[in-house]
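The structure's right below; bear with me while I get my questions together.
Not every chain is included here, but those present sit where they belong.
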Amino acid sequence: MEYVRNTWYVAGWSSEFGRSLTRATILEENVVLYRKSEGGVAALEDRCPHRLMPLSKGKLKDDCIQCGYHGMTFDQDGNCVRIPGQEAIPASAYVRAYPTHERHGIVWIWMGDAEKADPNSIFDLPQFTDPKWSMHHGDALHLKSNYLNVAENLCDPAHVSFVHPTTLGNSASEEVPVSTEKDGDVIVTSRWIRDAPPIGFFQKFGGFTGNVDRWHYYYLHPPCVAAIDFGSADAALELPEDKRDEGVRIFALHFMTPVNATTTIDRWMHLRNTAMEDETAAPQMDEMFRVAFAEDKVILEAIQEEELRPQSRRPIRLAIDKGPNFYRRIVEKMIAAEKQPDVETTGGASQTAAQ
Amino acid sequence: MEYVRNTWYVAGWSSEFGRSLTRATILEENVVLYRKSEGGVAALEDRCPHRLMPLSKGKLKDDCIQCGYHGMTFDQDGNCVRIPGQEAIPASAYVRAYPTHERHGIVWIWMGDAEKADPNSIFDLPQFTDPKWSMHHGDALHLKSNYLNVAENLCDPAHVSFVHPTTLGNSASEEVPVSTEKDGDVIVTSRWIRDAPPIGFFQKFGGFTGNVDRWHYYYLHPPCVAAIDFGSADAALELPEDKRDEGVRIFALHFMTPVNATTTIDRWMHLRNTAMEDETAAPQMDEMFRVAFAEDKVILEAIQEEELRPQSRRPIRLAIDKGPNFYRRIVEKMIAAEKQPDVETTGGASQTAAQ
């Protein structure tokens, strides 16, 4: 499968890395990761160049890895610093090192040309550091689905009524049209469901019992970051679009890490402007998201299976597919651009202009 | 793998279908089946034309299926009747519908050209509706074997002595020659084992203790229906061929449904002219058949595995293979005929002339 390489992918939450060796498979490459003694996370090609032994089965020695087969030792930059039984270290004795960057409890990795790895292009939100907001890191959801289908699902408000009828959607929205726009390469799909019963999520968080106005803004940053801004406010307030902070507002963030052509890890986290002092709120939200995302998992894995079977005709596209259509074209453009050696490309996600 | 398409296959017993959605894989195609509110079974392509979601994971709404991803809805004929979020329904918004027919508690499906689906060509027996006979539907036996090998086994009386020594055969028949004839495209392999000890089955049903005359008539209707007429009578009666109803006589029916190149479902049922009032007879027969067919399963799955391995020489054919040889040639002829656009073909099984 083809992937955008010159972009930042999430390798894991900061809490996942310590002074032991962790293997991750990203864009079909095996990477070994560990926290360095002075902080920061090292990421190396997980294969000794001698007999192909995964370095993640070796030992961490200071900030170097000693291979578990013959003791070849590599430093955090991938340079070989020891070959037991010989003095000379040949030029071919190295492993690839991947740039990483850590911010807001998230470890990002760059799988493309190292010289293009600019931390300023990493996805960010002002709410990460805003004291009126509370941030919580969720789970790593393993999906037997390629990343394209996962991403389509994240610029597709229309599925919510049918896939998540008891958590994130209800039948009130079945026929409400979706607005789709592009902000540079960011795809924004949104809709407001005005003066309707609250969905399960906002019955619990917000305590709404009467009708509410409910919004969904899906900001999809190709290839693999999605920020979903959704919330509710008492319908009597007739809340305008730019006053969403006056309602109960949530950001659900999804960081997709393509493992291979049929597997993606979707790491999700959330930010909220409600129940700031309530320590039970984050785990309760986690639980509701787990139920909802398990519903997506069923869908995504079923269609992945079908895609691998013979196709006798082309799938059809509907009015609701404007966002997914934009997404596919942008990803194709990014992949094509990386094949042009002289063209400068940036696949990174930039800050969402969330008002 | 190639299959005969213009023929009736068994989709299941009538009892398998109700007001829920059932997936079946037949000739490598996924089909969703459900019982319609006015009766009869609908069978649709199990794949939404939008995002390939299996419709069997959706919801039955009256006699329509609503897709579980975005709510596209299809009626029992495969026509799309609703697309949430848009008015217009494009011509490409449909799924294939398969003709079905239900008779004697069996649901048949036609995987080929719908206009050729003639219910009169469905396999039938007068004993199905004869009050002197009792009918009982058995199991769906899943075999990791292609249908050709399953069918060969069902026009092959010779294997019984070696594969089923304690149930359907014994050593008395090891050297008794097999008679093989063709009645149109129906292959009839048969033999009588005269004046020999009864097999296990007829010790139990019939209560024979002394020597019996035992017969086997295998009627194989290519591609996928087999009726095995077997029975026993006291050897002293010297029963002629056309008086089999005076002995204890059983029909074991096998309906093979090819799933894919390495899997077949063998649905079996039986009819008997003995122990009509005994409610324990059918379950006891089921149990004996289960033991015997589990013995076939071991054989068929072992040879399927071998067929998938490299072959260094051609298998040899023996005198007992006359029936299987006929079968292979008829199936090849049927498949070739379906590739001739102007030639009328009928692959259906017609009524067995059981005397």
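Chains here go by letter, A and B, matching the order in which they are written, and residues are numbered from 1 within each.
One rule holds for everything that comes next: contacts are C-beta pairs under 8 Å (C-beta built on N, C-alpha and C of every residue); 3 or more make two chains touch, one makes a residue touch a chain.
This structure is a prediction, so every number in the text was calculated from the model and none was measured.
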Subunit count for the whole complex, all chains sharing one sequence, 2 displayed: 3
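Basically, only the chains that are shown with their structure count from here on.
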Angular offset of chain A relative to chain B [C-alpha, multiple of 5 degrees]: 120
Distance between the centres, which are taken as Cα means, of chain B and chain A, whole angstrom: 50
Chain A contact footprint on chain B (complex, rising order): 28, 30, 47, 49-54, 57, 66-72, 83-86, 90, 92-93
Chain A residues within the chain B interface of the complex: 158-159, 161-163, 174-178, 298-299, 302-303, 306-307, 309-310, 313, 315-320
